[in-house]
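Here the complex is missing one protein chain, while the rest keep their positions.
Read from first to last, the chains carry the letters A and B; within each, the first residue is number 1.
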Amino acid sequence: MTGILADSLGLMPPKASTFAPAVDFWFDFTLWVSIFFFVLIIGLMMIFMVMYRRRPGVRAIVTPTHSTVLELSWTIIPTILVVLMFWGGFKTYMDQRVMPSGAYEIGVNAKQWAWEFTYPNGIRHPELHVPKDVPVVLTMFSDDVLHSFFIPAFRVKMDVMRGRYTKLWFQATLASPPGGYYPVLCTEYCGTSHSTMVTKCVVHETRAEFDQWLRDADPLKKLTPEQYDEYVRDPAAFIAAHPDIQGLQSPADMGRKLWDTKGCKQCHSIDGKVGTGPSWLGIWGAQHEFSNAPPAVVEENYVRESIENPRAKALKGYAANAMPTYQGRITDREIDSIIAFIKTLKSGSETK
Amino acid sequence: MMPISLVPTDPGGGSGGDAEQARRGSIGALGMVLLLASLSVLFASGISLFFLVRLADGDAWDPLPLPPSIWIATLLLLFSSATGLLAASGAKRENRALLIVGLLLTTILGAAFLGIQWRNWQELLPHFRQAEQRATERAAATAAEMGVQPPLRSIPRSFGVFYMLTALHAAHVIAGVVPLLWVTGRALMGAYRGTKGDGVRRVIVYWHFLDVMWLILLGLLAIGAT
Partner (left out) sequence: MSSLNPAAAGPLVGAPAADNYLTHSRGFWSWAATLDHKRIGVMYLAGIFTMFLVGGLFAVLLRSVLLTPDAAAGGVKTIVDANMYNRFFTLHGAVMVFIVIIPGIPAALGNFVLPLMLGAKDVAFPRLNLCSFYLWLIGTAMALASLYWGGVDTGWTFYTPYSTKVGSSGAFGGVVPVVAGAFVLGFSSIFTGLNFIVTIHKLRPPGMTWFRMPLFLWGTYATAVIQVLATPVLGITLLLLLAERLLGIGFFDSELGGDPVLFQHFFWFYSHPAVYIMILPAMGVMSELISVFSHKHIFGYKFIAFSSVAIAILGFLVWGHHMFTSGQSELLGVIFSAITFSIAIPSAVKMFNWLTTLYKGSIDFKAPMCYALSFMWIFGIGGLTGLFLGMMGLDQHLHDTYFVVAHFHYVMAGTIFVFFGAIHYWWPKMTGRMYDEGAAVLASLLMFIGFNMTFFIQFLMGTRGMPRRYYAYRPEFQFHHIVSTMGSYVMLAAVLLLIYVLIKSLRSGRPAPANPWGAGSMEWQCASPPPHDNFKTPPPVVDAYDYESLEWDERVGGYVHRGRRGGPAATH
């Protein structure tokens, strides 16, 4: 099953899941039917427009004002065709909606405006990675408003909502090219940065490659407490001494990555531009005033509290409940990295 | 306001006569049927919401104590429907005394119904506050379980449904009292003399409709109290 028109005209994204051929086939089927009827109707209309255009002295010819045979035939033929289409849509839909058993399960959390994927080993990561040829079930929920999970290349979509789990499954059939990815999009309007609530889906060629990625996904998590202390004391030396730990960078760089991927950047700029939340540029050590608490200086504990319990102190001039809590969604080590990153954002530098 | 507009202004050019009268009557009557059909859909969607919420809430449903005076309100409304019948038959038989007394009683009873409903709402307020407290705590617990921010406040949905449905009904009662006052005033000033009083009868039909709706709502509220 495939779609001839859809393929040759490049109407569809790459076919990267088991659903794609069936969806494209029925798309093609409907497209052929549509083209046939469109050409029939509009073609005849245009012929009539030319043949029967008004000419002086020529009157319209009286033809029968109804014909039961004709009218029944153009009621019944389309009916048969739409019954076929319904059946096609129904069959593909049931394949999409019936979850396979024994699939690889990944949790999906949506919030304004970031995706986060929880893998069976507890790793939380902003990108979706899956092995090829393995059925994957996503169990999804949202922290706030409605979102919708969409991977065009897989032809799958499902709304994600607060207070109810929704599920979606697929089986990837085409590994993403090295360094490449399939876009994961939010398709249910969810506010200011709806259009940047986008992430990557990487399909690994083999299960082993996927497992390797999963092990390396969170370098911080791999460190023992002793190693972690050592790393914090002198990151450069520690990284140099442990080339086997992939992806490990200095705390500030790790923090920058988190800012980029955990949804921080949607509201907090690092160049002084005021967004939904205060910019992080030059924020370290500044005095903050609150509508519900005495003033405080921006230091470690304040940053930690703002991440875990953002409503405790409502910064003046900003919406009090704009930020979701990250409690349970971020590790202590990650908060340390973010603090390290904020410390580097001094105002007065050339970025201002 | 709606029923007033439904007294058709003569579109036909103003010839009097019985046939014309009957024609105008049937125009108004169809208008009233459509209005009631539309309102029935409105109440039906309110009622289906009640059931959806009741089913969804299950054990978390906060039973709603029915204030005792709700029964008095019901009686008043039933009586007002009866006096409405009097007024309608007064209009039909061209008995002005019956018409005016019927209309006055219906209007007064309708206003009294609204007054008692107002008291009922106030009486429920303390219960509502307590239930709101409980609902907020419940919401906070759910939120904590799901690891998200709790809502700022939340209202127990049984009370939400109660206030919504009764307010919806009361709004339509008000929309019935106003035209009642109007036709009463006109009757006092001597209108409807020598007519079958179609306008009056339509207002009364609307009033019966409110009565029936109220009985249905009352049944729902009784279910909601358990």
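Here is the rule we go by: a contact is a pair of C-beta atoms (placed from the backbone, for glycine too) under 8 Å apart; a residue touches a chain by one contact, two chains touch by 3 or more.
These figures come from a predicted structure and were not determined experimentally.
Listed by label, the shown chains that the missing chain touches in the whole complex are A, B. Of the candidate positions A:Thr118, A:Thr139, A:Thr166 or A:Ser279, contact with the hidden chain is made by A:Thr166.
In the complete complex, the residue from A:Met85, A:Ala208 or A:Ala241 that touches the missing chain is A:Met85. Checked against the full complex, the one of A:Ser34, A:Asn121, A:Ser291 or A:Thr331 touching the unshown chain is A:Ser34. As for the chain not pictured, it touches chain B at residues 2, 5-6, 8-9, 11-13, 23, 26-27, 30-31, 34-35, 37-39, 41-42, 45-46, 49, 52-53, 56-57, 60, 135, 138-139, 142-143, 146, 148, 150-155, 157, 160, 164, 168. Residue positions on chain A in contact with the hidden chain: 6, 11-13, 19, 22-23, 26-27, 30-31, 33-34, 37-38, 41-42, 44-45, 48-49, 52-55, 58-63, 65-67, 70-71, 74-75, 78-79, 82-83, 85-86, 88-97, 112, 144-146, 148, 150, 152-153, 155-159, 161-164, 166, 183, 185-196, 319, in rising order.
Assume only the chains that are shown with their structure count from here on.
With centres set at the average Cα position, the gap from chain A to chain B is 48 Å.
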